[in-house]
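A single protein chain has been removed from this complex, and every other one stays in its place.
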Amino acid sequence: MKFSDLLQELNIHEHHSLSIAPDCDPEILELAAVKTARAGTLSYIEGVKFASEVDRTQASVLILPPNPTLQQKATDRHIAWISTPDPKLLFARAVPLFYRPYHPAAGIHPTAIIHPSVQIGNEVSIGAYAVIHEDVVLGDGACIYPHVVIYPAVRIGDHTILHANCTIHERTQIGADCVIHSGAVIGAEGFGFVPAPEGWVKLEQSGITVLEDRVEVGCNSTIDRPAVGETRIGYNTKLDNLVHVGHNGQTGENCVMAAQVGLAGGVQLGNWVILGGQVGVANQAQIGDRTQAGAKAGLHGTIEPNSIMMGNPASPYKVFLKSSAIYNRLPEMHQTLRKLQQQVEALQEQIRAMEEG
Amino acid sequence: MKFSDLLQELNIHEHHSLSIAPDCDPEILELAAVKTARAGTLSYIEGVKFASEVDRTQASVLILPPNPTLQQKATDRHIAWISTPDPKLLFARAVPLFYRPYHPAAGIHPTAIIHPSVQIGNEVSIGAYAVIHEDVVLGDGACIYPHVVIYPAVRIGDHTILHANCTIHERTQIGADCVIHSGAVIGAEGFGFVPAPEGWVKLEQSGITVLEDRVEVGCNSTIDRPAVGETRIGYNTKLDNLVHVGHNGQTGENCVMAAQVGLAGGVQLGNWVILGGQVGVANQAQIGDRTQAGAKAGLHGTIEPNSIMMGNPASPYKVFLKSSAIYNRLPEMHQTLRKLQQQVEALQEQIRAMEEG
Partner (left out) sequence: MKFSDLLQELNIHEHHSLSIAPDCDPEILELAAVKTARAGTLSYIEGVKFASEVDRTQASVLILPPNPTLQQKATDRHIAWISTPDPKLLFARAVPLFYRPYHPAAGIHPTAIIHPSVQIGNEVSIGAYAVIHEDVVLGDGACIYPHVVIYPAVRIGDHTILHANCTIHERTQIGADCVIHSGAVIGAEGFGFVPAPEGWVKLEQSGITVLEDRVEVGCNSTIDRPAVGETRIGYNTKLDNLVHVGHNGQTGENCVMAAQVGLAGGVQLGNWVILGGQVGVANQAQIGDRTQAGAKAGLHGTIEPNSIMMGNPASPYKVFLKSSAIYNRLPEMHQTLRKLQQQVEALQEQIRAMEEG
């Protein structure tokens, strides 16, 4: 694809914040990071701090931040460029013009075992050895990869993709345009046991799990159904790999959970909550809109909207950064404290002597 | 089901600690949390702190704690009620009267591949595309969901359930009435490598993994087999999702591990040990009976029975709560300490001057 075609495909002329290099129109053959780019590569620079990359890159086309120095450098090196306030976002919009992940054609593999009661939309793909139980509904364009198992009474929305080896348990409702990655398990029994004199007694999990539209669930992640009511993942929320959402968890829209995050039972996240890797959220915690938690944070109780939290138990990040910086000086502080105690005792003794003398 | 039938099914009259509302006998149609209950719902109140819910709920039947005020409130609102010291436990016993998870009928799907040497008990269910290798024994009423793979020489006890897409490795022994959830892997090779000049050398794992009766293993959890000897999960122990038990791990009975707990190699848990989410237990640690560890705790060494531990490295919870409360005042303490040093120096100077003067 020529640079000029890219501009057209991205509707660049409709965006006033863009500047366009006037005079070169290279062929774009591939995508790469700016460091490994070569002739024919489209790449991007996230911000001014990567400016030196513009001096060195072999890329033919760059997406740049709106910085005249960078633009001039690119022009000087005969690199075609587009400038935009969010280069990574424009790059994300460009990628599908050059690359599409593997997607099987519509059609039902003869080895798929599909209960006669299953309702199948138009242009659905069902892969080899998929097993789909009774009363399942598959929306138009749904894509079921090989070896997916769907328990009874599940609903899968239009254009939703279930990757190989994932398992969807009974009565789960998955919206449209969702992606469930390999090995994920949605809607399995929540962890409900009640202590009794004879040992733990199972609390059967009669509720359901609901994923709204555009949700993505990473590989080997698990989202449980509850004893009563529902577990619900909000619109356009994205879960990375190996994430756990316990029974009755609720998220707003556009939340993000990095890998290995765990939500205990009954957690509520607002909208646009971002949880770093390995964050844990305690039972029944309520996390306000746009709150962010750094990797490994432990959240509990009620967290106000717009908080940025770190540490376990989590504190506002400014407090945490100050405290953790001093943490390593604890031995020194401890020593200082002992020395001060001795000095104060000596002073007390001296004064006592002076008063008596 | 009528309220009066529920009382009969639960054998309420045999329990002296229960009180029964005398005069109303509503039909029970469903189960729900007290907040979302409506006419025809059976729900429960865990304790007096949820008292205000009794004023608001639309439930037709409530299970209450033994509190006369709550009982009177319920009676006044024409809610049928049962009172018991452990409402959640009675609710757990009631749920199966209204809800049973999906369970396939007995029978062997024609696509299951079963080695001729496999011994199959009575009333066993084997789902589509299950693969069962040589010398496996399946007890009466065992339920093997679709896409389960069982390696050779495994024993599965009576009425044990293996959910879709789980994998049981060679020579594993699983007791009766166990539940292995989707994606779990039991009895795979432990992580055994020995450093050598040429790099890590594999230590083959010749031992076995044993799950005693009534064990549950959550989705995508992993329990490894050891180089020699066995990994053993004790009677009625419950593991949530994404839990890891390393080679030679041993647990007593009735232990509970919340999601994402990890036990390193050779860990020993006593009976009734409860580990919160994301807890880690170090190599060879020995954890006494009835010990509890808060979420994210890091346990190592020997922990006495009945301990309640928090933090990493874990401390008794009272110590941890005090210390972590002060943690965020470290910057302030550090400043105070510097100020005190200056003040003491000034005092020393003054006294020196006074003594000289």
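A and B label the chains in the order they appear, each numbered from 1.
The criterion applied here is as follows: a residue touches a chain if its C-beta (ideal position, glycine included) is under 8 Å from a C-beta of that chain, and two chains touch if they have at least 3 such contacts.
Every value quoted in this text rests on a predicted model; they were computed, and no experiment measured them.
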Of B:I12, B:V131, B:A176 or B:I308, the residue in touch with the unshown chain: B:V131
Candidate in contact with the missing chain, chosen from B:V149, B:V179, B:L239 or B:I274: B:V149
Touch with the omitted chain, as defined above, among A:R38, A:K318 or A:H334: A:H334
Residue touching the undisplayed chain, where the options are B:E53, B:D224 or B:E253: B:D224
Hidden partner interface residues of chain B, rising order: 113, 129, 131, 133, 147, 149, 151-152, 165-167, 169-170, 183, 185, 188-189, 191-196, 199-206, 220, 222, 224, 227-229, 242, 244, 246, 260, 262, 264, 278, 280, 282, 298, 311-313, 315, 319-320, 322-323, 326-327, 329-330, 333, 336-337, 340, 343-344, 347, 350-351, 354
For chain A, the residues touching the chain missing from this view: 31-33, 36, 43, 86, 88-89, 91-93, 95-96, 98-102, 111, 127-129, 145-147, 163-165, 181-183, 214, 216, 218-220, 235-236, 238, 240-242, 253-254, 256, 258-260, 277-278, 295-296, 312, 324, 327-331, 333-334, 337, 340-341, 344, 347-348, 351, 354-355
